[in-house]
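What follows is a structure written as structure tokens; I'll ask about it next.
Missing here: one protein chain of the complex. Every other protein chain is in place.
Let's look at subunit A:
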Amino acid sequence: MTELPDGRFVDDAPYDANVSLQQLERTDLDAPNWVLIWRQFKTHKLGLISGIFLLVSYLMLPFAGFIAPYTANERHPDHLYSPPQSINFFHEGEFIGPYIYPMTSEANLETFQWEFVPDTDNPAKLEFFCEGKEYGLAGFIPTNTHLFCAPGDATIFLWGSDRLGRDVFSRILYGAQLSLTVGIIGITVSFLLGITFGSIAGYFGGRIDWCVNRVIEILRSLPELPLWLALSAAVPSNWGPVAVFFIISVILGILDWPGLARSVRAKFLSLREEEYVRAAEMMGASPGRVIRKHMLPNFMSHLIASATLSIPAMILGETALSFLGLGLRAPAVSWGVMLNDAQNLASIEIYPWTAIPMLPIIIVVLAFNFLGDGLRDSLDPYQH
């Protein structure tokens, strides 16, 4: 760098006449939008971890049957309310690989409870890729290979067993299949409704806007749970578990859309006056095309972030409904159905492990919250 007599600074590097003036100095800032968002999102550690955790959980769903040592409704009449068993590695100071102590149950006739005694002399080594009850991998490939199981007559209840001697750990994995998908289906319904009504109201304005706005206001001002209850009470009791599951998710979605529609509408009201929207209209694009091709992509990412934040409400909603006996019903397995067993104080006191399904609920809800926060913070890549 040399200073010219008139005070300007000039770069000493030779000037290349062929260099394109169009080329940016820092190409990394010219990356597509999603790359910028991703770059920003990576710095949000909590959000990133939550995202990875959720991804793994959802990818696990088809293989729930493989990971679980037992099937969802497999009963062990000799092991009712068995406490959790732990996996050990060292038996009497000697490493023998993962093993468990087999449990034998005895009825205590004074307290009328089953008492479980671990047999510490005979460690039972775990078997891997062993054969158990048949289940459907991903729901349709019949197989009977499980990731791990206890040998012979021994049982492995990592998180205890419930009232009917069913393995809580296995049931949590199976329950995830319903509990986690409820939120996805519900948010899809809510997304479709919210975008449709919100964009129609925001784009056309006038009387349509007024009507949609009133509906939104009314729905938002009502308590959700009683309406959920009333709607789910309307589900005929002779429907199969799958049909009930779908209708419950749809019900959860139906009452959730007003919030989304409101933000879509607000965005549309401001975007409607933008030049590029005018230009598209002048060129004769139909309202549907303007909405879909020109306006929606503008804040799709924003919508996805807010959708992520409203999935937890649905998961909690399903849990509450099933817990009250108006949502999913046995033999369907969901976390809410499982918690139904832990409904009374007695089980909290004597069999606290029946309340374990609350842990995955809390973790998943927190993960969705953190993921949503992270997404929302990283959506404006130019802001920082």
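We adopt the following convention: a residue touches a chain if its C-beta (ideal position, glycine included) is under 8 Å from a C-beta of that chain, and two chains touch if they have at least 3 such contacts; residues count from 1.
In this text, contacts and distances are computed from a predicted model.
Per UniProt, the protein behind the absent chain is "ABC transporter permease"; the candidates were "ABC transporter permease", "Ferrous iron transport protein B", "Radical SAM domain protein" or "GMC family oxidoreductase".
From the set A:I208, A:V250 or A:V365, the residue in touch with the chain omitted from the display is A:V365, counting the whole complex.
Note that of A:I208, A:L229 or A:A280, the residue touching the chain absent from this view is A:L229.
For subunit A, the residues in touch with the chain missing from this view are 214, 217-218, 220-227, 229-231, 233-236, 312, 316, 319-320, 323-326, 339, 342-345, 348-349, 355, 358, 361-362, 365-366, 369.
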